[in-house]
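Every protein chain but one is kept in place in this view of the complex.
Up next is subunit A:
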Amino acid sequence: MRLARRLATLSAVFGLLTAACSAPTTGTPAPGDAFVIGLSSEFDTLNPVMGYSPDGGSLIYEGLMSREPDLSMKPALAATAPVTSADGKTVTFTLREGVKFHDGRPVTAADVEYTYEALLEEANNSPIRGDYTAIEEVAAPDAKTVVFTLKHPYAPLVQRTTLGVVPKGSPLTGDPPPGAGPYRFVSRTPGDKIVLEGNRGYWAGAPAITRLVLAFAEDDNVRAARMSAGEFDATILPPKAAARFDGQPDITVHRVPSADYRGIMFPLKQPVTGDRTIRRALSLAIDRGAMVDTILAGAGRPAFGPVSPDTAWHNPEVTGPAAGDPEAARKLLQDAGWKAGDDGIRVKDGRRAEFSLMYPAGDTLRKELALAVASDARKVGVDVRLAGLDWDAIEPRMSEDALIMGWGSPYDPDYVNYELFHSAYAGKGFFNPGGYANPKVDELLETGRASGDEAVRRQVYRDFQKIVHDDEVWTYLVFLKHVYVIRGNPAGVRPGVDAHEHATGGLFRDIHTWRPAS
């Protein structure tokens, strides 16, 4: 009605236009039952093979396994948990009976085989191929059986099988292929939104929210405004922008813990940042509690290592004083021969305690963290010079200057940590540019990756966290909480521990089990 009135008001002026477009007064296209989620960035692709939501939460697609909010694995397309051979190099899945793709075709082992082979095919340029390189071959001996043959024992393989399965032979670019997930793809307006519709034939039951719109709005304030205006039913916001929704009737704010950390990645071959005393002192000087309270508006927790305290893999010994201990930092530096100079900056053997700290210029959070680090460091006599740069300018400087970096996955401690701390990745891209090399850590990471024994792995990653903490490879600052704002209070919202990337994952991963509260 409002639209009709607006058109009526303006039709005199824009008569040409309204005449050209038929039936302008048919009224508003009723959004009706559509549930609109406001997301900050558009998906690069909607094809799992090309990297769409491989860790679950893809909504359109179903993987062999799915993940519960408590991070445990649950069979999805697979009928039961997979069987791993004694040498750890063969993993066999049996498929669930009667599961169909959205176009009605049954899901067979050949489709699973195609999905993984397309992913591994070098010519396809899949950006996530590097995560699956442990796979030697995928075979489908019959319609219900899938066998993964591995190059080396790889315990996290089961975690990786949350990747969505696509029908055999489906193209890799263009409109997304049909999946077997709870929602079917309806339409996409590039740069605007994606419309999904509940899959009535979903094997685990049809979703109660039958129509889902994923709308894209990059700007945080735009998303907050559109949430206020009622255009969005749910959205993700930075903590400060979400604060206005606290205590509002019929709006629920969820602050979900995550393994997503921010920390300082050091070039370890440089004279100042290569000195463990400097890094230890810096870690002691920093007031992480203040960062959480002011920069994150309370939505976070102090970080002292790469593994989130909200997951079972965390080593409780890896901790420290949240508010820092500047006195201990000063003593540490003094004892190591770093004496304060005229300007208050410490000097040792004629070398000033100074280094550059880079951050991606467009990232406000990292900028604010970098500013706080510089201010805390100055209080103990270390001069941190800030450099806000573009990623393309940051990359060539990573072996010389420190960098505020973010990473973190709650799924398996092998994820990312292997690449970040193994000497094989020293100096390679963004993984280990500082050149950290510790044979003991290499060994632990290899054991952790290969062992099929849960108890062994648990111990290995505890030891690993301890060594990395003692070596002060990074100075970890904070773990973030992701803030979700949801209209009403739908039943079935199950917060878990989020990863660094969240898109439709995170809280929206199981929106098909939500029931709207009316």
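What we mean here is this: contacts are C-beta pairs under 8 Å (C-beta built on N, C-alpha and C of every residue); 3 or more make two chains touch, one makes a residue touch a chain; residues count from 1.
Basically, contacts and distances are computed from a predicted model.
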Among "Type I-E CRISPR-associated protein Cas7/Cse4/CasC", "FAS1-like dehydratase domain-containing protein", "Peptide/nickel transport system permease protein" or "Ni/Fe hydrogenase subunit gamma", the UniProt name of the subunit that does not appear here: "Peptide/nickel transport system permease protein"
Candidates A:79, A:110, A:139 or A:195 - the one touching the absent chain: A:195
Of A:231, A:383, A:400 or A:446, the one touching the omitted chain in the full complex: A:231
Residues belonging to subunit A that touch the chain removed from view: 3-4, 6-7, 9-10, 14, 16-18, 20-29, 31, 34, 36, 41, 44-45, 47, 50-51, 122-123, 125, 127-131, 133, 173-174, 186-187, 189-193, 195, 211, 213, 215, 226, 231-232, 391-393, 405, 407, 416, 419, 428-431, 500-501
